[in-house]
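Yeah, one chain of the complex is gone here, protein chain that is, but the others are all in their spots.
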Amino acid sequence: MMRRSAEQLDDDRMLRESARNFLEARCAWMPEPRSAAMFADWHREIAELGWFAAGLPEELGGLGADSFQGLSLIEEAGRVLLPLPLATDILIMPWLMRRLPKALASLAEPLAAGRARFGIVREDVRSGGLRHMGGKLSGRGHLSLDAAAATHWVVLAGMRSVGDAALLCVEAAGAGFQPVRLLDGRSGALPRFSGSEAAVVLATGDEAIELAAEIEDRAVAALLADAYGALAAGLALTVDYLNQRKQFGQSLGSFQAVQHLMADAFCDLETLRSLALWTATALTGEPTERTRAAASAKIALGREGLAAASRLIQVSGGIAMTEDYRIGHIYKRLQVSAALHGGTESHIDKLAALSLPPTGRNEG
Amino acid sequence: MMRRSAEQLDDDRMLRESARNFLEARCAWMPEPRSAAMFADWHREIAELGWFAAGLPEELGGLGADSFQGLSLIEEAGRVLLPLPLATDILIMPWLMRRLPKALASLAEPLAAGRARFGIVREDVRSGGLRHMGGKLSGRGHLSLDAAAATHWVVLAGMRSVGDAALLCVEAAGAGFQPVRLLDGRSGALPRFSGSEAAVVLATGDEAIELAAEIEDRAVAALLADAYGALAAGLALTVDYLNQRKQFGQSLGSFQAVQHLMADAFCDLETLRSLALWTATALTGEPTERTRAAASAKIALGREGLAAASRLIQVSGGIAMTEDYRIGHIYKRLQVSAALHGGTESHIDKLAALSLPPTGRNEG
Amino acid sequence: MQRFIFEAECAAADAPPTSVFGVYLVGPTIYSFGSEEQKRRYLPGIRSGAEFWCQGYSEPEAGSDLAAVRTTARKVEGGWRIAGQKAWTTEAHFADLMICLTRTNTAVKSQAGLSLFVLDMQAPGVTITPVITIDGAHSVNSVFLDDVFVPDEALIGEVDKGWTYAKFLLNHERTNNAQVHRSRREFERLKAAAALCIGESGRPALDEPGLRRRFAIVEQKLGGLEVTVLRVLIDQTQGREPGPEASIVKIIGSQLQQAITELAMDVFGAAAVVAPEAGGGETAGWTERHLFRRVVTIYAGANEIQKTIVARSTLGLR
Partner (left out) sequence: MQRFIFEAECAAADAPPTSVFGVYLVGPTIYSFGSEEQKRRYLPGIRSGAEFWCQGYSEPEAGSDLAAVRTTARKVEGGWRIAGQKAWTTEAHFADLMICLTRTNTAVKSQAGLSLFVLDMQAPGVTITPVITIDGAHSVNSVFLDDVFVPDEALIGEVDKGWTYAKFLLNHERTNNAQVHRSRREFERLKAAAALCIGESGRPALDEPGLRRRFAIVEQKLGGLEVTVLRVLIDQTQGREPGPEASIVKIIGSQLQQAITELAMDVFGAAAVVAPEAGGGETAGWTERHLFRRVVTIYAGANEIQKTIVARSTLGLR
């Protein structure tokens, strides 16, 4: 990000422009929910555009694109509030296949072609977590954005101790979940395991924990790119609205109070963007730095991101309270993102632990 | 407060007006520090006005005035940022003498006449606390606003356990302290005890803990009255300044951004006032409610109070950064108050413990 | 004051909120400015709840700026013809009657030239179109008025004086909009839920230090607001109408209402972003409330408008 060559920058720009053109032409936001058939069409077309193949290494038939390019696709999808989850297939699986070619190489071509779709299943501590013992998987998964439509699940089990940690690949067809509708209209799944699911072990112990940590950080990076795209589009929309709409005989945009709320929203947005960029850069770096960046970014999503969306609603007034207007949907999308992959408060705790010196206290 | 008779309200108004007249005539705020001789004069004149006698019960030669009246005197003193600490002699000692007439009656007349002056000494956990064992007092006291000028100290020792708790009265002449100058120009003291001080035991065990809790809550009520007085005067001063001062060809007060900052400051101020009033009312009530009110008020001092003062500085601009202008001194006074009798964060913890239901967790 | 206690008890008992527009807004307006005939005709129905009212103030081009009202009332034989569009009309689809702000004098600008009418929602020419809000629910509407006839007796007070009456009504609305009892009740329920709810770390949510701190700060602010509202009510019982200081309780109250549901979202975590039909249980209602709650800093005079009023009227900035 920080220092890309002129050639890379040109590539980035072309990729982003073609993605934006496609998304605006085919997937422009509208308030009405779309059909499952539409989702399937989109997914097929996106596969044809090569979005899933891009990040795969060349030896697996990919283009070896880096995370920045994947994230810019996700950001563009965020601009139109695409209800299709792409992050795992674009940003996580190509990287994981590069890391674990032996176990996953056979799925690379199906991923690239859009036939295989992946979902991340994290354990839900609230309901007792996920255990993998004696080859059997049991327990409940946390709310997953992409498990419902996936053909394969990447399961993060027992990550609270090295002895229990296992990273698994499970065929979704044999696994159960409760489908749920999310606040922002997207679909989610609450996975559950009975012990009868066929699970391929990808890694255990320290390796599983390290991979799981990177999966989480990549998932956060994707949430941030999505949120930034959504908010940036929302900010532009709001500027247009404020310059058009009149109250007390002036354009809304000419009121100092409105201008300052918008300036605050812009500061929020730029903080979000900076932390998203840091996280993107840190994906290729040292794990502690990477996790510190991701925790900072996730906090920004929950604080600055939601604050910016709230401000856009506030300055827009009543219209932003209607289901037909885009701004409310941006707010809801961010609210969902804030709750996924660890809430804001838990990332605050995490960042405190990662950045504060030890004091020799005893933790409860 | 909430429902006072018409007669009481008239009394209140007269008392407040006479206090304001005296303070504005004799103790008007000015940036230059005042001499010790001036402080002694003021103290004598205030005693002559009957401020210390007012709260004493009639049988001890007082007027039986209630806490509201005492607090309104303290609030008025706050308006001129009076550098003389009055809270203990006006609000705490008359009440304590009523509670412990046997031990303290002989000091009532000297208090009323201004010959006896009292200071509160709390233990400083940071430096090991205060212990009273075998008739000897040892350890260090917390920063005290009024111990330096006092003839007698009321010492709160060992309050962390019923077995150690002791409320004591110590003649200041025999006790040592490190004099300190406070941020806002007032004087303070860091008391220390070597075991040789003559200490009269006022109460021990549960009774000492109960009395100490009420002393602390009364001290907080006084800090709030003082802060409200200081801020209310500062707000009025700032309104005048903003209406006079021109920038970009308009009065500063006509800018929407300035207006909204001032509206925010006013909201802060009114929240502070409401919690101060609640605390004042709760002084005569049930201990848990009283402490909840005082904790809420103390949080408001540290959050809304400092926020309001910061906003007054911000809208005033450069002038508020100078030593010659009153607004900076208000900020400094509140900063000192926020650090006395428990900081903001510790009152937040306290209020959480007082207002949240138990969860059956184990505290570290 | 009696109303404060009444509402505190209602909220504590989880009673359904009484019809806000009828009891608190239309009632006082008709009581203060209506004719004897209007009082006889409408007040009993408001008191008993037999007739349900909606408020026809806001319009597509006149949200916080009521002076921009474009709906017109044209004098005709025996009455008036009202034409225009009202927006954000809460519960219009249940209402029997509307208190309708219209322009009766198009020659003058802004606040002057407005009049208040009582309008029968069953009258010919009234069309109600639902507006689905951010929470996916239907409580507000657009109301189209296509030359709706109202008789002369429907005029409240005098022609072209509607702004004075409307301002009175808005002041009432502001006090009411502090919503302090509802906030207290919601907050106590949230505390109870958070003591039981397991947080992401596996501890009860109420043991998470960050959440504890935020609970304490809401507790402090809510305590402050409760006293501030009492102070306003004491002023009222001493015979003063709600003045500009009522604007503060709307500002603080609305911020607090939002802070409470924001806290709830963090307490319930992922469970709170699952839509209600699947969720239920402890999070039921919180999510929709949280979304719809964004409106409270916008309606009844956006907080920005309130702050300008506080600065100019209360503080005297100019």
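We just call them A, B and C in the order they show up, numbering each chain from 1.
The working rule: a residue touches a chain if its C-beta (ideal position, glycine included) is under 8 Å from a C-beta of that chain, and two chains touch if they have at least 3 such contacts.
Keep in mind that this is a model prediction, so the values were computed, not measured.
J.: Just to confirm, in the complete assembly, which displayed chains does the hidden chain contact?
T.: Per the touch rule above, the missing chain touches A, B, C.
J.: So one chain is hidden, and I want to know which residue out of B:91, B:277, B:308 or B:336 touches that hidden chain in the complete assembly.
T.: B:336
J.: Tell me which residue among A:165, A:300 or A:313 touches the hidden chain in the full complex.
T.: A:300
J.: Among B:162, B:183, B:200 or B:236, which residue is in contact with the omitted chain in the full complex?
T.: The missing chain is touched by B:183.
J.: Tell me where the left-out chain touches subunit C, residue by residue.
T.: 209-210, 212-213
J.: Kindly note down the residues of subunit A that lie in touch with the hidden chain.
T.: Listed in rising order, the touching residues are 2-3, 235, 239, 242-243, 251, 253-254, 256, 258-260, 262-264, 266-267, 270-272, 274-275, 277-278, 292-293, 295-296, 299-300, 303-304, 348-349, 351-352, 355-361.
J.: Considering the entire assembly, which residues of subunit B contact the chain that has been omitted?
T.: Here the touching residues of subunit B are 124-126, 142-143, 178-184, 188, 246-248, 255, 257-258, 261, 302, 306, 310, 313-314, 317-318, 320-324, 328, 331-332, 335-336, 338-340, 342-346, 348-349.
In this text, only the chains that are shown with their structure count from here on.
J.: From the mean C-alpha coordinate of subunit A to that of subunit B, what's the distance rounded to whole Å?
T.: Chain centroid spacing, subunit A to subunit B, equals 52 Å.
J.: Calculate how many whole Å lie between the centre of subunit A and the centre of subunit C, each centre taken as the average of the chain's C-alpha atoms.
T.: 37
J.: Multi-chain contacts in subunit C: which residues touch at least two other chains?
T.: 304, 307-308, in rising order.
J.: Got the subunit B residues that touch at least 2 other chains?
T.: Expected reply: 256, 260.
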